[in-house]
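Note that one protein chain of the assembly has been removed; the remaining protein chains are unaltered in position.
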Amino acid sequence: MIIGKVIGNVWATRKEESLNGMKLMVVRRLDTESGCEQESFVAVDCVGAGIGERVLVTTGSSARMALDNPNKPVDATIVGIIDEVEVRAEG
Amino acid sequence: MIIGKVIGNVWATRKEESLNGMKLMVVRRLDTESGCEQESFVAVDCVGAGIGERVLVTTGSSARMALDNPNKPVDATIVGIIDEVEVRAEG
Amino acid sequence: MIIGKVIGNVWATRKEESLNGMKLMVVRRLDTESGCEQESFVAVDCVGAGIGERVLVTTGSSARMALDNPNKPVDATIVGIIDEVEVRAEG
Amino acid sequence: MIIGKVIGNVWATRKEESLNGMKLMVVRRLDTESGCEQESFVAVDCVGAGIGERVLVTTGSSARMALDNPNKPVDATIVGIIDEVEVRAEG
Partner (left out) sequence: MIIGKVIGNVWATRKEESLNGMKLMVVRRLDTESGCEQESFVAVDCVGAGIGERVLVTTGSSARMALDNPNKPVDATIVGIIDEVEVRAEG
């Protein structure tokens, strides 16, 4: 899974019907140690994440397992809101 | 999912039969914040996108879930035409 | 999908039995606009492509949908021979 | 599969229910020869790995095959704790 930060929303009225009602959020990938920002992408929110929150994102076919129906064209889902990332120096 | 811009079409008369009738479009990936252009690829259009439009693209096995029959050799589909990408500075 | 150019063949007598009879071709990925060459990989030809031809390649699990039997260890298939890539400047 | 080093843990109280009880660990990918560190990501531990240990990580849909129930939104699992990586110079 990827650690990222929610930085915005995407609005698309003309879209696949099966995506209706889904919250499409823009997420910027974070490097866990340096925190420096990397590429951004769009994920479907499954846990009520808000802008600015650090989140856990699952990608690929596994992302669909967080949906009520896994047969939808979604390749990234927000599956957790992160409380803490504990990285040990000697780790 | 990826945000991209439709920049062209691909024509291929000799192709897998199951791809017949599909609109093959060239999409350039965009960075959501900077808007700077990245790699390009080919996606099947499922929502009537036109050249120059900003689109939402699903990739991998999930892309096939936007097709009438998911057992076709397609790994990228255009699933939405973007109205707005709202990225917050403090995000 | 990826646009690439067929640049060669791979010969492997000792291989997975289910790959027997398949044409293994070396494909170099092309950037659609600049045409500059990128990484190369091996794909199974499903449409009779020849050396030097520009081709459309599907990757991942979707690649297997172009095979007679999708339960074979193949992650890239050539699914089209490209006639034309039409990229619009204002695109 | 990927060779990596466990460098920390992730805590997320608000998450997908199906992830409850899973140990979410931060893993830094290692280059097998140089040992130099690369990108980091989050994986579910399936073998009792500890901080600082070198581990074998499976990603994508295959990662889910290490879980008791493969229909969970997980795209990376720790499937082994490495005793030794034997790389031969002339290799």
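For clarity, chains are labelled A, B, C and D in written order, and residue numbers in each chain start from 1.
One rule holds in what follows: contacts are C-beta pairs under 8 Å (C-beta built on N, C-alpha and C of every residue); 3 or more make two chains touch, one makes a residue touch a chain.
Everything quoted here is computed from the prediction, not taken from an experiment.
As for the chain not pictured, it touches subunit D at residues 1-3, 31-33, 46-48, 56, 58-66, 70, 77, 79-88, 90-91.
Where subunit C meets the missing chain, the touching residues are 5-16, 18-19, 24, 26, 28, 39-43, 51-52, 60-61, 63-64, 71-76.
In this text, only the chains that are shown with their structure count from here on.
Mean C-alpha position of subunit A lies 31 Å from that of subunit C. Inter-chain centre distance (subunit A to subunit B, centres taken as mean C-alpha positions): 19 Å. For subunit D, the set of residues touching two or more other chains reads 61. Contact topology of the protein chains: linear, an open path with no closing contact.
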